[in-house]
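With one protein chain withheld, the remaining protein chains of the complex are depicted in position.
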Amino acid sequence: MDITTAVQQVPLNNYIVLSIMLFSIGVMGMLLRRNAIIAFMSIELMLNAVNLLMVAFSAFKGDSSGQVFVFFIMVVAAAEVAIGLAILAMVHRNSGSVDINHLNKLKW
Amino acid sequence: MNVALLIPLLPLIGFLINGLFGKKLSKSLVGLIGSTSIFAAFICVLITFANFISGGSEVQIVKAFDWINVGDTNLAMSFQIDQLSLIMMTLVTGVGFLIHLYSIGYMHDDENYNRFFAYLNLFVFFMLLLVMGDNYVVLFTGWEGVGFCSYLLIGFWYKTPEYNNAAKKAFVMNRIGDLGFILGLFLMYSEFGSLDFTGVLSNTLGHDKGTITAITALLFIGAMGKSAQLPLFTWLPDAMAGPTPVSALIHAATMVTAGIYLIVRSHALFDLAPDTMNFIAIIGAATALIAATIAMVQNDIKKVLAYSTVSQLGLIFIALGVGAYSSGMFHLLTHAFFKALLFLGAGSVIHAMSGEQDIRNMGGLKKALPITHLTFLLGCLAIAGIPPFSGFFSKDEMLAHIFNVNPVLWGVASLTSALTAFYMFRMYFLTFSNDFRGTHEQKHHLHESPSTMTIPLIVLAILAVFGGLLGLPEFTGIHHGLSYFFGTSNDLSSLTRSFEGDFHTTELILMAVATAVAIGSSLYAKKIYFENKTLPDEPKGINKLFAGKYFLDEIYNKIIVKPALLKGTVMQNFMENKVIDPAVNMFASLSVSAGNNIKKIQTGNTGFYIFGIVAGVLLILFANYLIWFR
Partner (left out) sequence: MNILILVSVLGVISLFAGLSESLRQHTRTIIVAGLIAITGLTMFTWNAKQFFPEMLNFDKYAAVFTTVILVISTLIFVLSKDQFNHDEIHKGDYYGIMLFTVAGAIMMVSFSNLTMLFLGIETLSVSLYTLAGSRKDLLKSSEAAFKYFLLGAFATGFLLFGIAFIYGATGTFSVSGISDYVHNTPQLPAIFYGGVILIMIGLLFKVSAAPFHFWAPDVYEGSPNIITSFMATAVKVTAFAAFYRLFSGAFVDVNEKWDNALIIAIALTLLIGNFTALAQTGLKRLLAYSGIANAGYMLLAVLALKNDASNALLYYSISYAAASLGAFAVLISVSDDEKTFEISSLKGMSKSNPLQAVLFTIIMLSMAGIPPMAGFFGKYMVLSAAIKEGYLAISLLAILTSLVGIYYYFKVIAAVYSAPDTEVQTENKANIVVFICAGISLVIGAYPDLILNLF
């Protein structure tokens, strides 16, 4: 059984529901956690929900471009995290904290 | 580049140079630039004229640039070169140049010399736009521009409050007329869908008669304001507060003729509106008579001339009202010559009298001012309608046309002419003959004006004497210059009305009557003011009415200005201070406090921002959810 058929064993709706749940967990993580590292992880979770959805659609549509897109997302996510951690390191050096609510000098 | 484009450009350049750098230039250079720019424009007009004639008198449209492009409306800053605009251009630049030249001497001691020349150049620029434009919008631009320059120049000596009031009065009265004009343009645009002369005037067929009447009536209201007709004429005598060259250029020769130009230019419309035409004739007649009677009892040399101008413009409007456009234009030309001459002569007198303007304090100036005296006399003869001076021919032609249409109007016009001859010679004799009645210092100071002032006088006097050659009566067998010229154009040939049947005998009789009346009243004036040496005293009886200018100013004051001011005060104290200001301030402070509150949502807190974004996503998804399953 090749991988496409294996993916198709599960109904498409289940993938969609799972992705929406994963995405929502990511959003909730962003909303509820104040640690910047956890926020990054939540964003990764959201992106992975997208990846899952893309792959599922790709398999069901029999179209490979969705899988190619997933690679792009993964590359970009890696780049983003690299930049993000660098920025976080800089913030930590300047303010001594990684709490996302700690930074509120710029307002109004 | 077409030479015609240079014509308005040159005065504009003159204005810019004098306006921007005039303070740094010497007086003689300012005067030179001011006059030269107009003279160069005059030369360009002559070149254009020659090209026009040699080019077979074809109407030319010269486009400078696209001006307004909105939707389907396309208005270009472009100029129409035809017989009518050429005559006006020649007049404006020619007389304009002479008056600029005169101003060099007249304004020599004024500290704001450069400002004066800058304004004067700007005026000529706008006046040229007015007469050259090929659509009503360019015409209106010039119209407003000359009104604005007139305002600036009347109030030129702005330190005197009276002069400022005169300027304001002129401005306000002109605004009333302009309101009519612009409403007329709106109506015209909605009816014709165009504001081009060709677009409007060549498509006059098949329109509602009432609408055409309304358009023409509104345009005439504009003309009333600018050309000082009843009931909007009271600003013109007050406008004499400006320097005398300004009175000569703007308030006698050019700007006040703009209303006449407007009607002649739009005659294709006016021909279709007989009601408006009758209205014009009646207003013209009333204005002519009323202004002439007032002029009889004025003692200020410039005021006499001002009322005389109003009266003469009234005569022209009668002629327009009976459809004698070409005659009206003819009188407009000769009037420009002799009235500019008279004003400049008066200016020369005032110059010699160190600012004195009351003719009761003059007298005997004949010897001290020989050139001024001679030219002034020629001007008087011309305006009085004594043959063979120019005024005789033009006035006579108008009178003949008026008689042909309506003898009653002819009666009014003839009476006006008789009064004109009387008050002109009254002024002449009081000013120049008998003994000097002024103070000792004034007598000592009397002198002939410098040559920059006398040369324009001489040139204008020649024009005033021979200007009649432009339009000799038909029976002389010589081509009527002006009618012939208009006749070379298809659009303008209808300007000339020819008499039906054999009118020559009647015309000769009318001429004889007019001449007799003119000479008679001149002699009467001579008897009273030269032989009997009577001096005007306190006006009695009906003269009181005349001297009080029919109390029009007082009436306007009572029925318009006072109630308006009262309303204004009420509005100011109640509406403005109690309602509008607080409301506006409330909105302002509400907005600012709203801003101060709204900005609080920008907490600076990243967690809150994320919350805001999620809330926004939900809001938008929810809004759309409702809409999908509506």
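Each chain carries a letter (A and B) given by its place in the written order, and its residues are counted from 1.
Note that in this section a residue touches a chain if its C-beta (ideal position, glycine included) is under 8 Å from a C-beta of that chain, and two chains touch if they have at least 3 such contacts.
A quick note: this is a predicted structure, and the numbers were derived from the prediction, not measured.
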Absent-chain contact - pick from A:6, A:32 or A:87: A:87
From B:370, B:411, B:568 or B:604, residue that would touch the chain that is not displayed: B:604
Contact set of subunit A toward the excluded chain (per top definition): 16, 19, 23, 26-27, 30, 36, 39-40, 43, 46-47, 49-50, 53-54, 57-58, 61, 63, 65-66, 68-69, 72-73, 76, 79-80, 83-84, 86-88, 90-91, 94-95, 100, 103, 105-108
Interface with the unshown chain - residue positions in subunit B: 69, 588, 591-592, 594-596, 598-599, 601-602, 604, 606, 608-610, 612-613, 615-617, 619-621, 623-624, 627-628
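Basically, only the chains that are shown with their structure count from here on.
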Distance from subunit B to subunit A - Cα centre to Cα centre, in angstrom: 79
Complex contacts: residues of subunit A adjacent to subunit B: 27, 30-31, 34, 100-101, 103-108
Touch list for subunit B against partner subunit A, complex: 599-600, 602-608, 610-611, 614
